[in-house]
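Let me begin by presenting the structure, written as structure tokens, before commenting on it.
The other protein chains are all here in position, but one chain of the complex has been omitted.
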Amino acid sequence: MKFVPTLDRGVDAAKASALALGLSLFTALPAFAQDAAATAAAAPKVDKGDTTWMLVSTILVIMMTIPGLALFYGGLVRSKNVLSVLVQVFAGFSLISILWVVYGYSLAFTGAGTAADATALTPFIGTLDKMFLAGVTTDSVAETFTKGVYIPELTFVIFQLTFAAITPALIIGAIAERIKFAAVMVFLVVWFTFSYLPMAHMVWWWGGPSAADAPSGLLFGWGALDFAGGTVVHINAGVAGLVACIVLGKRIGFNKDNMAPHSLVLTMIGACLLWVGWFGFNAGSNLEANGLTAQAILNTIVATAAAALAWMFVEWLTRGHASMLGAASGAVAGLVAITPAAGLAGAGGAIVLGAVAGVVCLWAVVSIKPMLGYDDSLDVFGVHGVGGVVGALGTAIVAAPSLGGFGVGEYTIAGQLVIQAKAVLVCIVTTGVVSFVSLYVIKMIFGLRVTEQAEREGLDIATHGERAYN
Amino acid sequence: MKFVPTLDRGVDAAKASALALGLSLFTALPAFAQDAAATAAAAPKVDKGDTTWMLVSTILVIMMTIPGLALFYGGLVRSKNVLSVLVQVFAGFSLISILWVVYGYSLAFTGAGTAADATALTPFIGTLDKMFLAGVTTDSVAETFTKGVYIPELTFVIFQLTFAAITPALIIGAIAERIKFAAVMVFLVVWFTFSYLPMAHMVWWWGGPSAADAPSGLLFGWGALDFAGGTVVHINAGVAGLVACIVLGKRIGFNKDNMAPHSLVLTMIGACLLWVGWFGFNAGSNLEANGLTAQAILNTIVATAAAALAWMFVEWLTRGHASMLGAASGAVAGLVAITPAAGLAGAGGAIVLGAVAGVVCLWAVVSIKPMLGYDDSLDVFGVHGVGGVVGALGTAIVAAPSLGGFGVGEYTIAGQLVIQAKAVLVCIVTTGVVSFVSLYVIKMIFGLRVTEQAEREGLDIATHGERAYN
Amino acid sequence: MKFVPTLDRGVDAAKASALALGLSLFTALPAFAQDAAATAAAAPKVDKGDTTWMLVSTILVIMMTIPGLALFYGGLVRSKNVLSVLVQVFAGFSLISILWVVYGYSLAFTGAGTAADATALTPFIGTLDKMFLAGVTTDSVAETFTKGVYIPELTFVIFQLTFAAITPALIIGAIAERIKFAAVMVFLVVWFTFSYLPMAHMVWWWGGPSAADAPSGLLFGWGALDFAGGTVVHINAGVAGLVACIVLGKRIGFNKDNMAPHSLVLTMIGACLLWVGWFGFNAGSNLEANGLTAQAILNTIVATAAAALAWMFVEWLTRGHASMLGAASGAVAGLVAITPAAGLAGAGGAIVLGAVAGVVCLWAVVSIKPMLGYDDSLDVFGVHGVGGVVGALGTAIVAAPSLGGFGVGEYTIAGQLVIQAKAVLVCIVTTGVVSFVSLYVIKMIFGLRVTEQAEREGLDIATHGERAYN
Amino acid sequence: MKFVMAIIKPFKLDEVRDALTAIGVQGLTVTEVKGYGRQKGHTEIYRGTEYAVSFLPKIKIEIAVNTDQVEKVVAAISSAAKTGQIGDGKIFVYGIDQAVRIRTGETDTEAL
Amino acid sequence: MKFVMAIIKPFKLDEVRDALTAIGVQGLTVTEVKGYGRQKGHTEIYRGTEYAVSFLPKIKIEIAVNTDQVEKVVAAISSAAKTGQIGDGKIFVYGIDQAVRIRTGETDTEAL
Partner (left out) sequence: MKFVMAIIKPFKLDEVRDALTAIGVQGLTVTEVKGYGRQKGHTEIYRGTEYAVSFLPKIKIEIAVNTDQVEKVVAAISSAAKTGQIGDGKIFVYGIDQAVRIRTGETDTEAL
């Protein structure tokens, strides 16, 4: 099972030709001609239905971030800080989008085309060959998971842009209500560069079905399964959130003042838009529109539904109330957990995986967090980190063909579990180290926290000079 | 004019083969081979453009429910009850989604393939053959209304899932601000099973254009026209709402306390998202992406616009104000009325139908309800029930080819009107009886209403332990 | 480079045949037969992927208007006026949608098929031939920018409907919090008829790639570039807003009372939905789903991101705060500016254009407006008018192939700049004159402003009889 | 002249106002307040965190009346606002030196 | 020392505050309240239901002042808050026994 499209090799071919050109001018033309002939022979088939689906998926993931994620988080903070959260998500999304075009796409999704060209870095990170999308034209194509089925490379660029842009934004929830605006912006950029891009490369970069034996990212080579980003996105961001909230320290008044969410209605809107947008996230990751895409949507419905109901049910059992925030939190936990398994599980497996994630994340948030005493403002670690691990490991189980999953080859649950666990570990170490080091450096240079008075007054007035509600 | 895709007969064929296998092992293999050959010969054509459209439509209907419907309703209640409404819609959506996979799809969309196999129940309800989506794979296909045009069956499963999930949620508006959470959940499940599934089967189940003579649902067989669910969804839910609010009784303080909507802004967001999502609902019901799909969208724009303007205009004439809530209510009335006619009316017919629905629903809500004195908290009956009837009957008129409609065959308005009226009647009786009986049983076992103190304090705190705004 | 699809000539052919029929009955049948044969020979190729993309784009632009624009504006006014803004946008959208079907589409997108048939009016406005969509069936097709690639004409009708409906609604922001409801409705209708329709015709109407030498709209003929509506939509509405707010006069208490936005959270939701919906607006304008569509989306992401960041950055430099409202305003400025260039710029050009628009609009809103002292309540002119001009002129630069753009033919920046400037001028004069004259007439007949007491009390209660929040 | 200030349950406001207009009170001012007293609040839980909310929503009514009317007013409020359950609220009375109607400049009794 | 409490129309707040600072008042406290009086409210209609809203938004200003300043303060408020139309509001004056500035512990006149 392979997860990333082969990208148009035309660029490399052209480069090779250019080199040849340098050596012997008279052989250059025929070389080009042959190249063209070969291309014509295997003219890549682009179906506009697939193209449209990728455009739609891209738009859905953007809506999931702004306003989705922004509102989900914004509703959970106190009214004096809501704008600060909205602006952090909005500006973070904007900043990373531009960096994606500048160097992000290139570092994540390029690499050696053949084993001979590979370097020691090839499994870990890409090259700068496609900086500023060099060589990516409106005609470039990228292969999907189906041999011979291509989509315009630019649809892949924008779809992946949205993943790159939402992931750092997820971390914001852990450090809300106290971090300096400049500090969070710098942190997002550094973390994106040194944790997100390598993880994306390691998990998703490969040569595509038509070049399946070419080099690929480290974890991809191990055979780690991550359909839509359980490790790359959720564990990655969740652990970064944990590290960040510990380095940053607790909010003033933590466990003393009433820090109840200022608007659960906003949180609810956010949760719904996350769910809606997540269909693009999970089903768009199939890169084409077919029966499996529908399966991914179905899984993303039922796993989420099961997680929301499970969270509510346990809440009701243990505390006598089934809450709206519980339903929303459960839903997000379910979405996180089904992400790596979206196109790999059957509906039954999805329901079970969702329900388990709902209960485990509830326990992480309600029992573990207070026990350990860190102040993860909006439970980024408890939901994305823990839910991500549940999903990554659970994928090994629900992908089993014997359980209705879509895992291929000589699939054994135990064998896959080991691979998944290793992948999780690599992710935790990468993001943990990068987050810790970069936050310490930023702390030394800029400082991380606003002043006590600013924190009391609220970041909206103190940092952004405005109030949410008048 | 036929309305439901033929579902992949491969399952039945396989079953037949399996039986053959039991009788004579040596004939089994050839049987399979023949089957495969037949399949290859008439390989069903799936266009990825259609697939993408169905995926998008599915997502739109989900957005229409959460957050759309949830916000529309949530804004209309008092602030102490907003979360209760949100959580009822959210949990209801989740619950029914899972039940759809478990038995809903099977009971609604299976049945005898030939007249010989049909039983007395065949016109009324499906079988349990596809429980847990047994036999539905990523390769299964379902025929659209165009002979030989197929979509992946899973896209049909998820699209119909969203219809099944929103319909019970509509009822919540009638009983808001006083019902017990457990009671409403149980009621939704029972009503879904005994009213929604039979209605969906009766109206929409058939063999598809390639098997148009095979058995079909009762009302479908009569020739009842319901493009996107006027009876199945709106009359069905609207009448259930009426029965439920009568059985439940009035809210404390009804007609005495100020029960003004706590946030018309939320209601407005909800109304807009209902409209936006409804395009998936109405135009997705065409099951493919062609000129008629665009017509359905156009109708869904202009009928709704006309209804909103008509409501505002009459309000202004009779009370001197054209209100935002009037605009939103009119829009929903128009959406309800155009639903059964979405792909059957021309733009002119749609405008007229919408305007009529706007005025009639205004009258139902403003004059009839106070006269009869029931407390339908958010006017589910006045808008969905009454609007649904206007639409169902109006469809007979606007579908007439002589009036620019798309009705086919030897179409007579009078003849069609009789069929439509009969269909409406069947729906009213089914949902009326099911609602009444099930609510009484639930009342006896669990009780239906929260305590007086909980109702005064608000369900958010009393039932869910949280407050919307802090 | 050509920008509007050739519309199905079948209607005209049929008309011609009908005329022939009148003259000599016996030639009529062969004429039809020939027609049919010709059609069969060059059977227009409709790809369902394109169709789906156009349906999706249509829906996105609707979501961009309601609730997007409505919320963006609604959050910026005081809480006593929020419903009035929402209802103006909602009712305006509804009204124009219906008028689009009645005469709008016909006036904008019909015209002489050959130079011989053209009249003096042909470059300025269409005919009434397609009133009530006469002759537009579910089978009619319209050519995209690619020769031989068609979409159902009805998808073009509904896509363009959404442009027609959002543009007048944009003006509402300039005159919010004081205009009479009836006056604004009448103004929108008049302005739509006499400014929007001619501009749309002049800029976008042509014969399509298969009839590129046939007559076209005035500015289209000049070679003006406007990919998705920089002149037709933004300059058009922005200048109308400026004129309207000057004719109307300032709000009571302007520059004295605190008129801070009542909910920047609503504004933020609105800004995000504008962004999301704008993908349909800009990338839908490509009329098909291919690599260039993805490019348009990419440009719409990065230009907007750059503008938001630029606005925030300059705010921070000059006033010490980077605000949420600044981010949102910058984003809208970027969206406006990239609109005419969406499918013409490379990503680099888009980033630069966006950043420039962010800074220039900031300056227009923060420095120019107070200097000139007009009361453009929500900065329609400063953002849409000024941003539109930046975009229209900037398009000449970023479309240059030498700068990575997609301009074609013998492209010179200077030459194109002159054409763009002329187009801007035509637009400013048209909308300026139409707005000024129509507002004066309306003022004399109905009056424009609510009473002082109504303005103080708020339009929600005074005009619409309801309050947003209870 | 006296000021009568009453803290009552929110859903009793309309009844109290009706009772007061019935005995001729022509004006009053109302404020949304939160009360802390013998009536117990509730607990709210947001994910892992519990907040004991001890302040309950109440309505404060302030009425300036002539001294000879105080008794009637207090009686009217008492009976209209009473449910007999804990948390019904309190009435406080204190003196005012002066009252002015801004619109007319009338003072004291004429100002009420 | 006296307490001056004024109920005024919301849009007059800034003018009143300016008038008060002009005569040397250095502090005051403001509350959003709803008033019931001779000024008629309005009717709101939500679908079929009408609500007669008799309470109108008002602003309550409270100012502790030295007794000798009362007259000036009342006059300042009266003239700044007056529109001459019904609903302009009232001013009430009553005595305080004691005032404390929390920050410093200063009392009475020094505390204001």
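Going by the order they are written in, the chains are A, B, C, D and E; count residues from 1 in each one.
Here is the rule we use: a residue touches a chain if its C-beta (ideal position, glycine included) is under 8 Å from a C-beta of that chain, and two chains touch if they have at least 3 such contacts.
What you see is a predicted model, and the numbers here were worked out from it, not measured in a lab.
Student: Thinking of the complex as a whole, which visible chains are touched by the chain that is not shown?
Tutor: In the entire complex, chains touched by the missing one are A, C, D, E.
Student: Kindly state which of the options A:253, A:373, A:415 or A:447 is in contact with the chain not pictured.
Tutor: A:253
Student: Tell me which of C:85, C:165 or C:325 is the one touching the absent chain.
Tutor: C:325
Student: Touching the hidden chain in the full complex, which residues of subunit D are there? Just list them.
Tutor: With respect to the unshown chain, the touching residues of subunit D are 2, 6-8, 31-38, 54-55, 58, 60, 70, 74, 77-78, 81-95.
Student: Just checking the interface: what residues of subunit E touch the absent partner chain?
Tutor: Subunit E touches the chain not shown through residues 3, 17, 26-31, 64, 94-103, 105, 111-112.
Student: Applying the definition given at the start, please give the residues of subunit A touching the unseen chain.
Tutor: 253, 256-258, 456-457, 461, 465-467
Here is the rule we go by: only the chains that are shown with their structure count from here on.
Student: Going by the contact rule set out at the top, which chains touch both subunit C and subunit D?
Tutor: A, B, E
Student: Going by residue numbers, if over half of the contact pairs line up, that's a repeat, so tell me which of B-D, B-E or C-E repeats A-D.
Tutor: B-E
Student: Would you mind checking which chain's C-alpha centre is most distant from the centre of subunit C?
Tutor: In terms of C-alpha centroids, the chain at the greatest distance from subunit C is D.
Student: Taking each chain's centre as the mean of its CA atoms, which one is most distant from subunit B?
Tutor: In terms of C-alpha centroids, the chain at the greatest distance from subunit B is E.
Student: Specify, for the interface formed by the sequence copies subunit A and subunit B, whether it is same or different in terms of residue numbers shared by both sides, with half as the dividing line.
Tutor: Different; most numbers are used by only one of subunit A and subunit B.
Student: Could you grab the centroid distance between subunit A and subunit B? Build each centroid from C-alpha atoms only and quote it in angstrom.
Tutor: The computed centroid separation for subunit A versus subunit B comes out at 34 Å.
Student: Could you state the distance in Å from the CA-based centre of subunit B to that of subunit E?
Tutor: Chain centroid spacing, subunit B to subunit E, equals 55 Å.
Student: Distance between subunit D and subunit E based on Cα centroids, please, to the nearest Å.
Tutor: Averaging C-alpha atoms per chain gives centres 18 Å apart.
Student: Residues of subunit D touching 2+ other chains?
Tutor: Subunit D, residues with two or more chain partners: 44-46.
Student: Give me the residues of subunit B that touch two or more other chains.
Tutor: 47-50, 52, 56, 258, 260-261, 263, 269, 319, 321, 323, 325, 465-467
Student: Output every touching chain pair, sorted by label.
Tutor: A-B, A-C, A-D, B-C, B-D, B-E, C-E, D-E
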